[in-house]
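One chain of protein is taken out of this complex; the other chains stay put.
Each chain carries a letter (A, B and C) given by its place in the written order, and its residues are counted from 1.
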Amino acid sequence: MADMKDLADAIIKGDMKTAVEVTKKALDEGVEPQKVLNDGLVAGMGVIGKRFKANEVYIPEVLIAARAMKSAMEVLEPKLTEAGVEPVGKALIGTVQGDLHDIGKNLVIMMLKGNGFEVVDAGVDVSPDAFVEKARSSGAKLIGLSALLTTTMPAMEKTIQALRNAGVEAKIMIGGAPITQAYSDKIQADGYAPDAASAVDLAMDLVVA
Amino acid sequence: MADMKDLADAIIKGDMKTAVEVTKKALDEGVEPQKVLNDGLVAGMGVIGKRFKANEVYIPEVLIAARAMKSAMEVLEPKLTEAGVEPVGKALIGTVQGDLHDIGKNLVIMMLKGNGFEVVDAGVDVSPDAFVEKARSSGAKLIGLSALLTTTMPAMEKTIQALRNAGVEAKIMIGGAPITQAYSDKIQADGYAPDAASAVDLAMDLVVA
Amino acid sequence: MANTLKINKIENFLYGKAPSVVRCGREVEIGAGQVIPEINFTLPMMTIDDKNWCEVIKQYEEIIDGVLKRAVRLEVPQLLVEFETLPEMTNRPQWGLEITRLLADKMDRCYRDYGLKSALRLTINDVREFNRPPLMRSGKYWGNLCGILEGSAEAGADLIAIESTGGKEIGDEALVNCDVGASIFALGVLGARDMEFLWNHITDYCNRTGVVPSGDSACGFANTAMVLAEQNMIPRVFAAIVRVISVPRSLVAIRQGAKGPTKDCAYEGPYLKAIAGVPISMEGKSAACAHLSPVGNVSQAVCDCWSNESTQNIRMLSANAPTVSMEQLAYDCRLMNVAASEGIESIIRLRDWLSESDSPLDPQAYVLKPEIVLEISERIIAQDNPYEQSLEAARSATEVLKRDSREGKVKIKENELKWLDMIEQQLETLPEDEEQLIEQMLQRPEFRGKFLPAEYGI
Partner (left out) sequence: MANTLKINKIENFLYGKAPSVVRCGREVEIGAGQVIPEINFTLPMMTIDDKNWCEVIKQYEEIIDGVLKRAVRLEVPQLLVEFETLPEMTNRPQWGLEITRLLADKMDRCYRDYGLKSALRLTINDVREFNRPPLMRSGKYWGNLCGILEGSAEAGADLIAIESTGGKEIGDEALVNCDVGASIFALGVLGARDMEFLWNHITDYCNRTGVVPSGDSACGFANTAMVLAEQNMIPRVFAAIVRVISVPRSLVAIRQGAKGPTKDCAYEGPYLKAIAGVPISMEGKSAACAHLSPVGNVSQAVCDCWSNESTQNIRMLSANAPTVSMEQLAYDCRLMNVAASEGIESIIRLRDWLSESDSPLDPQAYVLKPEIVLEISERIIAQDNPYEQSLEAARSATEVLKRDSREGKVKIKENELKWLDMIEQQLETLPEDEEQLIEQMLQRPEFRGKFLPAEYGI
């Protein structure tokens, strides 16, 4: 019988092959897709996430786990859709106009995915208009803006205005090294997180609220 | 015959006695009060001011000159009033609420006086209401606010609002170590100066404009 | 006060080592061999009021979290944290104490979780001059000051300091006029008398509670002079002399029982260490965020704690400014401590480089040179009371500067040399007897109404 603990362990170890196998087996045995997701994949990622926060493991290990999860998800997703299970939320994340820094943004995306979000990567140097367009076409409920330069921070404000003027109702969170809570308040973003781990908590809050 | 150059020299040296004597003599001889003021007193202070800016002399020397000027002014003032000569302008200067730093403010006052301004010293820890009241009672055309603490800077904004709400039309300039032009713009002061010497230039601009 | 220096040989005048070690907080030992970073911080632009209080708390949380995290990362062996109240927090003591508690709790947790040894210094800001002329020994503001003091042990403070301002009513005027007599009156008479009263009160509380009475700073006098000199408002020689005049006043706290480390901004520290043997906190290039100064290195030469004076909680490109300072202090201390681990000869070597790199260039740096400190300290303690000591301080500083500028040991700007003569002349006119000076000063019309003699027991 497919053991959800084995699946979680496979994720933790980043053992892609086992993860896919156990997922398939579980589904074949009629385990509920939602249970496979929660008790297997998300549980495994949860353990890795905790270890990462405790500085026991590093990002490469998280990435390996995330890749194992991704492979298993490819098997699981159709079943989830069939069963009417929605992803936690859909997010659109990008780096604002004029700014090419994307390592931080990419880590945020990876962490969100690991926690069950569906994420559209808008890339870097994304103009306000492009954000509006992508917000519309993706239907994301959450938009994340990243900026690393003091001279591109103002582009965040412009992007938020453009999104709001265009009637986009998604929640907007911002981040990047020079960003502060005070700046987030000032430009009326819905939230700010200082790192990728807390970005997940924030995203959860914003999407659930 | 009273020589305006002697008067200026007396001011420069801070020679109170000679300054008063020459002023009296000049007035007795029928020299125009305005000429005594401009070519004697203000000219002398101008030289000292220049030397100060060039780091040739220090504030104590400027203060001594200012005191000599003050004594001479006591003689000259009634005549100026008779002749209908107005002071350059009347200014009200104080340190904002919660703040006790006053050395900088006092130097600004001293420099303004040395340049022909009439100045009311509002003191320290001056509340917005007290500023409004003093602005009204003094009829000052120029108000100067000083703040040295990051935690009393916001009191500047409040004071400006209170003054404007009360219909006070005087120009408002601000200064103090933590103040910047950007902050001045933000709270819509009419001007900012980084030191006492440039405060005089600014005051002139604001009052003449 | 004993008439011999606690440190009278230049080879015993060392950073990290003080004759009287201070032990406090969570296993912190000051003056026992290692130089310890002392981190300071303040609020960015914001109002402190009921509405904003929550925001204020958040600022301090963010500051201390960032600082402690960096200290742990850089394996700082011991850390001193200074919290200096802002006027609103002294005037509402529970506010000041709430932040003290918050900091102490975080430091406790960090000690338990990561073993970071630390102590918390609470520096109370002197609000008495909200009355003008100030009431020094009674009234609302004195009450507030006592209120925060009385709650400090319970709130978790390990050390108490204050930067008292008694005499400043005259000190400011004295500075902008380069009036050395008035400076001596402000510091050596008014300041010293107020310190005696105030520090008697503080050490009394400390004796009851076990909080360490640390020290007081003549910041409102001597650092104001330094800032004015940096702005070319007053001659540097005058600022140098005022620094030395401030020594006897700051000594009063120690005579009343203060144990050090003296306050970071009290650049008179080396004198206090030589004379009284207490460990000292100093600041220099590390505190450029707070004051520009001509003593960036020499101030470090014989320090026991090394501080950044104060920096706002604003975001730099890397992190918030207090975290940035924490990092800089940690590295400065690492350097000193590595040299110290090689033995005294290496301490002396580094000390002398620190001293030599500044002292020939500015009179304010020169009077902090360890050799000069010992020379002048010797002369100061030969005198009996703070007034005479202050007078002697001024005389010896002036003499030394004249002598050593002639010998080319210290550079004094052309247009400042005449000031040394003028100050010397002023000094010659001052009476040897304190009572006479008081008499003279009470006569001066410009000082009338500025201070209340009775508040100084005059």
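What to note about this one:
Basically, contacts are C-beta pairs under 8 Å (C-beta built on N, C-alpha and C of every residue); 3 or more make two chains touch, one makes a residue touch a chain.
Values in this document were obtained by computation on a predicted structure and should not be read as measured data.
Between the chain not shown and the residues C:27, C:150, C:356 or C:388, the one that touches is C:356. Checked against the hidden chain, the listed residues C:234, C:265, C:324 or C:391 yield one contact partner: C:324. The omitted chain makes contact with just one of the residues C:339, C:373 or C:393: C:339. Among A:30, A:60, A:84 or A:167, the one in contact with the hidden chain is A:60. Residues touching the missing chain, restricted to chain B, are 150, 177-178, 180 (touch as defined at the top). Those residues of chain C that touch the chain absent from the view are 42, 70, 73-75, 230, 284-286, 288-294, 296-297, 310-312, 314, 316-319, 321, 323-325, 327-328, 330-332, 334-335, 337-339, 346, 349-350, 353-354, 356-358, 361. Of the residues in chain A, those that touch the hidden partner chain are 55-60, 63, 98, 100, 102-103, 106-107, 123-125, 149-151, 153-155, 178, 183, 195.
Methods note: only the chains that are shown with their structure count from here on.
Taken together, the touching pairs link the chains end to end in a line with two free ends. The greatest centre-to-centre gap from chain B, using C-alpha centroids, is found for A.
Between chain A and chain B the centroid-to-centroid distance comes to 61 Å (mean Cα coordinates, whole Å).
Computed centre separation for the pair chain A/chain C is 51 angstrom, with centres defined by C-alpha atoms.
Chain C has its Cα centroid 34 Å from the Cα centroid of chain B.
Shared contact sites, meaning residues of chain B that touch two or more other chains, are absent.
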